[in-house]
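With one protein chain withheld, the remaining protein chains of the complex are depicted in position.
A and B are the chain letters, set down in written order, and residue numbers restart from 1 in every chain.
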Amino acid sequence: MTRTNTSDSLWILPADALPAFLSALAENGELWVPVPVGEGARFLPYREGLPIDLTQTPPAHPAKSILFPHSEVLFTYHRGDDGIPALTVPEFDSRFLVAFGVRSCDLHAINALDAIFLKRSVPDTGYQQRRERLRVIGIACLSPAATCFCDRMGGGPFDTTGMDVQIVPFEESYLFRILTEGGNQLLNPYLDYFQAADEGAIRKIAALEEGTSLQTGQPVDFEDLSQAIKTHNDDPYWEDLANACLGCGICTFVCPVCSCFTLVDEGTPRAGRRVRAWDACMFSTFTKEASGHNPRGAEVARVKQRFFHKFYYCIENEEPPGCVGCGRCVAQCPTSIDIREVIRHYQREGT
Amino acid sequence: MAEQAHKTGTSSWEPRIVAFLCRWCSYAGADLAGVSRISYPPTTRVILVPCSSRISPYHILKALIEGADGVLVSGCHPGDCHYLTGNLLARRRFILLKRLLAYLGIEEARVKFSWISASEGEEFAQLIREVTEEVRAIGPFHGFLREVPGEETHDG
Partner (left out) sequence: MTDKVSLARTLQEVFQREGLDGVIGYAAGTTPLRPRPTVVTKPEAFDSLVFDGFCVQNLANYLHRHRGKRMGILVKGCDRRAVRVLVQEKQIAREDLYLIGIPCPGMLNRSQLLEEYPGLQGDQVAEEGDTLYLELSGNRVTLSRVDYLLPTCRACRHRVPDDVDLLLDPLPFTSPEADGSLADEVKSIAEMEGEERAGLFREELSRCILCYACRNVCPFCYCETCFTDSLQPAWMTPAPEPDNIFFYHVNRMMHMAGRCVTCGSCEWACPEHIQLRLLYGKLVADVEELFAYEPGLDETTPQPLSHFSEHDPDEHIG
């Protein structure tokens, strides 16, 4: 965790200057912001006049969709009159991609997504190009939700991992803390919108940071947890969860780390497209094979898979754990299945 | 809806209508219109089906999604079904579907149902003229839940 200190480059943006700043920023790149849609915020490309919600902690939908969209056209094809098919791959934007108002949990999750999409044998083209363009203006969480537990998973409300700039809302303005050279380059052209932070503001923000604490428990020992889960394959506890689980896709879709997808082809032999869309291991068809056999045919096998993947396979593969403590699945599960409870259930005493 | 704006400048636009025709009646009615040399607009793409009850909402919605501007389902008059009751079962499904689509804000003329017998060649031609004009009046179909033609409304 980076503590506020005077050596950081600190700037203050009055709240009423935010739209003008964002509009200016959006002219030079792709900008994603948390937008209220229904009762929950989701990250959408910025456009003039779009309402922005910087209060929902965390936004109901994760920031993973910026790098890994819910659905994405991989290519389109068209067979000309000569019968020869032509593929068209969507053109990528080469400008920077700014994720604005992202919280620590989602950035820890991007770390986990990097392990999946970049660090395995073949990097994922779409993810990679977006990831390389990514600049993050993150936001500190002044009022974590009752379901937040990032403090146990390596993050924290003021954690700056993955941020180029961190904003701290205070009074009628935002403090922008520039953390990296990338952040410096990003904000430099727009400093006209800002005022330099004075000593008073810095003190107030330091007090805010002191006053915001999330203490939901000891940090999780993932080695320990993974061993405990591994050795409880036949635990009746999984049945208890499976007895309630609906097998819907809420938990995986709102999870900032879940990254399973499916590929579908749409169209006719003449023309069409290949689309990649999120899939969910909780769906009964997820592992269904062409023969009709389903290795995870029972609800309990699917429920178990979710937690085995997050807390055992990830650790076994030396990748970051599959949970960052954002608590979205906890808050959204209709049947109150709670990953915190799973962790508690398998955590040995003293950890 | 937005098609008013869209229609101007697309004067060459002709509606594309997918017609699901029962082989025992409406399809033969279309044949009769043909052999009788009755002219009607070349707007329909006919799909032969064994009975109007073969058609589920899947087919109707999928046709619209895949590019049709209108869908017509035509079967035998009540009492004349080759399978005795197929059209009567279909009639119940169709009225519910028609009401639901209207409720959800889909123009009523997009989806049309009719009964045409094998001997009604002129009636078939007249039906196609009517359906074509009704669809022409509301303009091209731009997809469901879309406000502006061609605009993507969802960003995932």
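Simple rule for what comes next: contacts are C-beta pairs under 8 Å (C-beta built on N, C-alpha and C of every residue); 3 or more make two chains touch, one makes a residue touch a chain.
The structure presented is a predicted model; accordingly, all values stated were derived computationally and were not measured.
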item: Selected residue (touches chain absent from view) among A:L67, A:L107 or A:I337; value: A:I337
item: Residue, one of A:V165, A:A228 or A:V254, that touches the chain absent here; value: A:V254
item: Missing-chain contacts mapped onto chain A; value: 37-40, 60-61, 70-71, 146-147, 240, 243-244, 246-250, 253-254, 262, 264, 266, 275, 277-280, 283, 285, 299, 330-338, 340-341
item: Those residues of chain B which, in the complete complex, touch the missing chain; value: 1, 56-58, 61-62, 65, 78-79, 85, 88-89, 91-101, 103-107, 112-115, 127, 130, 143-147, 152-154, 156
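Assume only the chains that are shown with their structure count from here on.
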item: Centroid distance [mean C-alpha coordinates] between chain B and chain A, Å; value: 45
